[in-house]
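Report on one structure; see the data block that follows.
Of the protein chains in this complex, all but one are displayed in their positions.
All chains are identified by letter, namely A and B, in their written order; residue positions are counted from 1 within each chain.
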Amino acid sequence: MAQPGNKPVFAPWNDPSKKPLIQFKNVTKKFGEFVAIDNLTLDIYAKEFFALLGPSGCGKTTLMRMLAGFENPTSGTILLDGQDIAKVPPNKRAVNMMFQSYALFPHLSVANNIAFGLKRSPMPKQEIPARVEEMLRLVRLEQFANRKPHQISGGQRQRVALARSLAKAPKLLLLDEPLGALDAKLREDTQFELMDIQEKTGTTFVIVTHDQEEAMTVASRIAVMDHGQIIQVDTPDKIYEYPNSVYVADFIGDVNLVKGRIGASDGEKYSINWAEGQPAIKAAGPAGIAPDTECHFAIRPEKVAIAMEKPTDKPNALQGRILDIAYLGNVSTYHVELDNGIIMKAQMANNRRISRRDLTWDDHVWVSFTETAGLVLVK
Amino acid sequence: MNFRRLFLIATPYFWLLALFLVPFLIVFKISLSDTAIAIPPYTPTLDLSGGWASIKSFFSELDIENFIFLTEDSLYWKAYLSSLQIAGVSTLLTLIVGYPIAYGMAQSSDSWRPTLMMLVILPFWTSFLIRVYSWIGILSNEGFLNQFLQWIGLTSEPLTILNTNYAVYIGIIYTYLPFMVLPIYSALEKMDGSLIEAAEDLGCSRLSAFWLVTFPLSRPGMIAGCFLVFIPALGEFVIPSLLGGSGTLMIGKVLWEEFFNNRDWPVASAVAVVLLLILIIPIILFQRNEQKQREADQ
Partner (left out) sequence: MSRKFTWFNATALTLGFAFLYLPMVILIIYSFNESKLVTVWAGFSTKWYGELMQNDAFLSAALVTLKVAALSSTFAAILGTMAAYVLVRGGRFMGRTLFSGMIYAPLVMPEVITGLSLLLLFISIGLDRGIFTIVLAHTTFAMCYVSVVVSSRLVTFDKSLEEAALDLGCSPFDAFISVTLPIIAPAVISGWLLAFTLSLDDLVIASFAAGPSATTLPMKIFSSVRLGVSPEINALSTIMISIVTVGVITASLISKRSIGQRERDEQAALKQ
């Protein structure tokens, strides 16, 4: 997340004096027997770019549709600016939504699509054209004002949808998989554009996505969801570096997970017994885990070093054999089979062009990492 | 908003209740009444002003006499049987005529198919009555068919076709052909062409590939087409009365005559109720076929 260091850090969630814009309080939503949202509590602050991340069917879309007003909670309350919005129909909410399919009206021109909401707002008629013009400028589509949606490209449609949902200057903008229909290259450009527009307009954005990279790029905070519950809410770097559970660690990025039991401990330092005849792994974790608790040791592949010789400066060093090498251009991932059959992935940046590879298949190598590189997870 | 929803649902609902369901109940009720020389020509009539007693006596006077009459007079059950026979035979004939057309359409090039499709649909928009009428001039004794047959020397005497069941078959095949062709065509058109290539690759001749692959895969289309022809043909009135003769017995015609010529409303109503009961079986089978198709498509 691009937060320049010299600016005051934007973190209203750490400031007890700030009031959240949206509050979910013990919200449950059932469709018949199926529990889509399970007793969920969550605060979202003004001007946040908040991402709801999870696999399909985890409840993220339901959560968003409840904010838009297309679904009502079975129990619990949702407050927007301190007001219960359960009874407010979607057309009366200061919330707008950008649909996954964009839902552009095919019979209206780009300009009329953008003006659609304004014509149904208290805005005086003569001010509407100026506002439409402004929105067209914001998304750089001035010369397409009179085109119909089918006469513009996918990326342009996406921007029209964005302009249309922003035109009424909602307190809250909901984005349902906004970039899902774009190809990879365009998606990347559009992500930065979205962040730019969010900053310019100062609107609170809530985005639903199943793409973890997208969430990491755009969001100020991410809520990782599963089975109608929020597993972890945090900033992207915290989510990546300090996942609170195996689920989050596994869902975001690539990770090595080693199952074991807590052995000796010293404050926040633990040693984990993970295999007969192997040295215990020394790792950091939250204080107060009882000895002999079942746990997982999680470590990102890029934090695992690989070498022919046993490194002397690392507290953890394990021996294994290279099983597979995946060359990805900027990095290479080595799959190393440890002596007891567990496979550990190690990633190395390809700083130099490979003229001579010094590591190859079936080489016996050492993988090593520092005490703070990995995490102990009990959930 | 709720008032609007109520209005939206209630308007078509009550329209259909009043002009579709209630008329049926009336038909059903009259089928249980007795013929009378009166206006309306049946008894009893429900007189609500007489209170409960008159309602009770109204119901006690209803009976199934007319239905018993239908089984006793051979005209009626013969008419039902002959309707079933005519509808069944002409459905089969329509299938035989329609299948090659649908097959040819499905095999034609992409540029031709929209045109062929329109040529099949076009007659559907043209007046049914006119299409039936156009055969009178062809099938009559001095008609074009007989002129042609005598010209090529196939017959010396004119064949009597008009006013026989044969003319009715021809009329049904002709008017309902689009209903047969379109579902078969859409089944064939959906088919993956590589299936035939696979079958030939695995050693089938072209003919056996057709019998073993194409034909079974087009079966849902054939079934749908057969029902679409059979169901309306069973109650057909226009074709038997224009092309058929006095010997052509079809239940739609019997009902019409019973009502307009004999003014026997209770018997006409009973004829209608029984026709409906006969139709329920193919309609349910058709619905189930469609349901199965929809599930298979998903």
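Brief remarks follow.
Just so we're on the same page, a residue touches a chain if its C-beta (ideal position, glycine included) is under 8 Å from a C-beta of that chain, and two chains touch if they have at least 3 such contacts.
Every value quoted in this text rests on a predicted model; they were computed, and no experiment measured them.
One chain is not depicted; across the entire complex it touches A, B. The omitted chain makes contact with just one of the residues A:F10, A:F31, A:F70 or A:W361: A:F70.
Remark: the omitted chain is touched by one listed residue; of B:V89, B:L116, B:L159 or B:C204 this is B:L116.
Although one chain is hidden here, its contacts on chain A can still be listed: residues 68-70, 89-92, 95-97, 99-101, 103, 105-107, 116-117, 120-121, 148, 150-153, 156, 164-165, 168. Within the entire complex, the positions of chain B that touch the omitted partner chain are 1, 4-5, 8-9, 11-13, 15-17, 19-24, 26-27, 30, 40, 97-98, 100-101, 103-110, 114, 116, 118-123, 125-131, 133-138, 140, 142-144, 147, 174, 177, 181, 188-189, 191, 193-194, 196-197, 231-232, 234-238, 241-242, 252, 255-256, 259, 265, 268-269, 272, 275-276, 279, 283, 286.
One rule holds in what follows: only the chains that are shown with their structure count from here on.
Chain geometry summary: the mean Cα position of chain A and that of chain B are 60 Å apart.
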